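Heads up: the structure comes next, in structure tokens.
A protein chain is absent from this complex, but the other protein chains hold their places.
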Amino acid sequence: MSELLRDLALANRILAHEGVVDAFGHVSVRHPERAERFVMSRSRSPELVTLDDLMEFTLDGTPLDARGRTPYSERFIHGAIYEARPDVMAVVHAHAEDTLPFGIAPAKLRPVIHSGAFIGAEVPVWDIAKRFGERTNLLVTNVAQGRDLAKSLRKNNVVLMRGHGFAAAATSLIDVVRMSVYLPRNARVQFRALQLGKVKPLSRGEIQARTGGAGYKPQSPETQRAWQYWAARAGCAELLKQLS
Amino acid sequence: MSELLRDLALANRILAHEGVVDAFGHVSVRHPERAERFVMSRSRSPELVTLDDLMEFTLDGTPLDARGRTPYSERFIHGAIYEARPDVMAVVHAHAEDTLPFGIAPAKLRPVIHSGAFIGAEVPVWDIAKRFGERTNLLVTNVAQGRDLAKSLRKNNVVLMRGHGFAAAATSLIDVVRMSVYLPRNARVQFRALQLGKVKPLSRGEIQARTGGAGYKPQSPETQRAWQYWAARAGCAELLKQLS
Amino acid sequence: MSELLRDLALANRILAHEGVVDAFGHVSVRHPERAERFVMSRSRSPELVTLDDLMEFTLDGTPLDARGRTPYSERFIHGAIYEARPDVMAVVHAHAEDTLPFGIAPAKLRPVIHSGAFIGAEVPVWDIAKRFGERTNLLVTNVAQGRDLAKSLRKNNVVLMRGHGFAAAATSLIDVVRMSVYLPRNARVQFRALQLGKVKPLSRGEIQARTGGAGYKPQSPETQRAWQYWAARAGCAELLKQLS
Partner (left out) sequence: MSELLRDLALANRILAHEGVVDAFGHVSVRHPERAERFVMSRSRSPELVTLDDLMEFTLDGTPLDARGRTPYSERFIHGAIYEARPDVMAVVHAHAEDTLPFGIAPAKLRPVIHSGAFIGAEVPVWDIAKRFGERTNLLVTNVAQGRDLAKSLRKNNVVLMRGHGFAAAATSLIDVVRMSVYLPRNARVQFRALQLGKVKPLSRGEIQARTGGAGYKPQSPETQRAWQYWAARAGCAELLKQLS
């Protein structure tokens, strides 16, 4: 458990350094022993998150150990996804700039590069206005909104949120970080390719080969390599060393 | 007052570090006790501004305590906006690159992402040539030009200046900084989305929800979080700590 | 030999710092005395590679001195190119983002700037699916796939890999690094120029003049100048000094 918490602090720093989050955005993990809980930072910029900022929540977003700490107002995104998807162990919500055009224009975001395969064959777009009207502030600030988003995510790995950002879900923390780092890159490549003519995306079989059996594994040397690299770039190599 | 001045110095550093200003561009605050005055740096690159650079001006741009310091030649932008808009407490003028295309082409800049909502539903474009002819150097260097710009701004939060930059006005310093940081991001996202087909901007109701009642507040944890983060990135975390 | 190994470590750091590789991608050299071998790092992010990470391989990708170190799973790219092309002394495989759009859209990457001349008049696109079907994970993980890629490269210097990256081959390490640094730049310039109308690429004669006789030479002052500069930027200037 303590290793997972340190990895969660590290994930905050990595996502900030790689430009996935700025002052806003957050990452969480499901509690490894109590599946009806999740852990995420109090309301703080991810780059500045430390172990002391981590809080436990029930899936409806109620803090279990607030101790005066203010939670993120959008924690309901995380709780609702854990509730709807027992397979999900980690969630990221972010506003990574290069994903945003695909949430407000008709072109569909699709995996076009091998590192983008993890986003899956389909990336739905959730428009908060559809169910909650044209007068929200676009944020997901209650359980009902979170559940509606999770419903839109369905069995996919990523859902774009119109005019706002994305939510990504995976079976491990390292998976969700990797997906979140390469999602904006995939979006940039697809954007440019679309200006160059008809684009060939990854095939269903290729997506499956990477995300299923023989493909990418969280514990593979390739993935550990990336984790170590991102930690070093974020100035956290020492922290990583202590972990292992 | 002394805290506001330190925040103003900090705002200069933040805007420089976030790429909103470079050697050029400036930020000011209205004097909190004497509404007919405003405070801004002498003519210096924002990244290098310290407390000793801050000067007081009357709304017509006359320095009250020059002590040999050269003022910005475009201080009239600030004075004229404070004069026309009693609600405005802080102003930024900058040339942020990604806003510039929208000042010289027919496409209208509009809020398309939730962090861009603060720019408001309408962003007018002011063309100095319309009233002052085709032979200006494009800079706003006297009261008459400042007033014409302020008139074009009307009740909005941002006005683009053709071939030059933008002016942003808000009811607090932290508000105007946040708006100025996310304005270029909104412009980049809109630019890209326009290449991808018909774009869905924020609705009037969404813009109002974020900028009015229940939405964003300068003293909210979310906004303090951003201020702290930007200060840390700009290498000013220590300065911020001294302030509070 | 020891100088070449230090240059190979340096090349890893340079390619990482110049954004050609991130956690993934690799560079190798053919063994200068035993042409049936090549040298590359064990499975590690190039930015972190040191002399101790370098391993020797036979051209079919078999490690000769593993000592418990895990090799890159895509080492077959390198071996197959050395096998097919006796003139090649160094190979880079990377996923440089700006090259990727040209691998999934019909527009052909061509040299359009003098620093891009080294990629050669023709840059073929290899699609792994053509021979190995729609269910691969896109990676080149065996000798047969490497050989098919090398066949697609033919006598050219660069081959794009659909949805994946590129492989570049040159007659020296410094050549392959330089080509890999300027390849993404050439791609960016061509991408933008294509939005501006009909593009004039380099002529065959110009490409030949730069890459043949009187043009660029690995030992020219210009090339040494670049190597020294990249090493300095990557924080390796001291390392370079020790070498010479």
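Residue numbering begins at 1 within each chain, and the chains themselves are lettered A, B and C in the order written.
Throughout what follows, contacts are C-beta pairs under 8 Å (C-beta built on N, C-alpha and C of every residue); 3 or more make two chains touch, one makes a residue touch a chain.
Note that the structure is predicted; figures quoted are calculated from it, not measured.
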Interface partners of the hidden chain - shown chains only, full complex considered: B, C
Option from C:Val123, C:Val189 or C:Ala234 whose C-beta touches the chain left out: C:Val189
Contact partner of the left-out chain, one of B:Leu4, B:Val143 or B:Leu194: B:Leu194
For chain C, residues in touch with the removed chain: 112-115, 117, 185, 188-189, 192-206, 208-210, 214-216, 221-222, 225-226, 228-230, 232-233
Positions on chain B contacted by the hidden chain, ascending: 22-24, 43-45, 47-48, 70, 73, 95, 97-98, 100-102, 104-107, 129, 133-139, 162-164, 191, 194-195
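Quick note on the criterion: only the chains that are shown with their structure count from here on.
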When chain A is superposed on chain B by its C-alpha atoms, the rotation angle in degrees, nearest 5: 90
Numbers and ranges of chain C residues touching at least 2 other chains: none
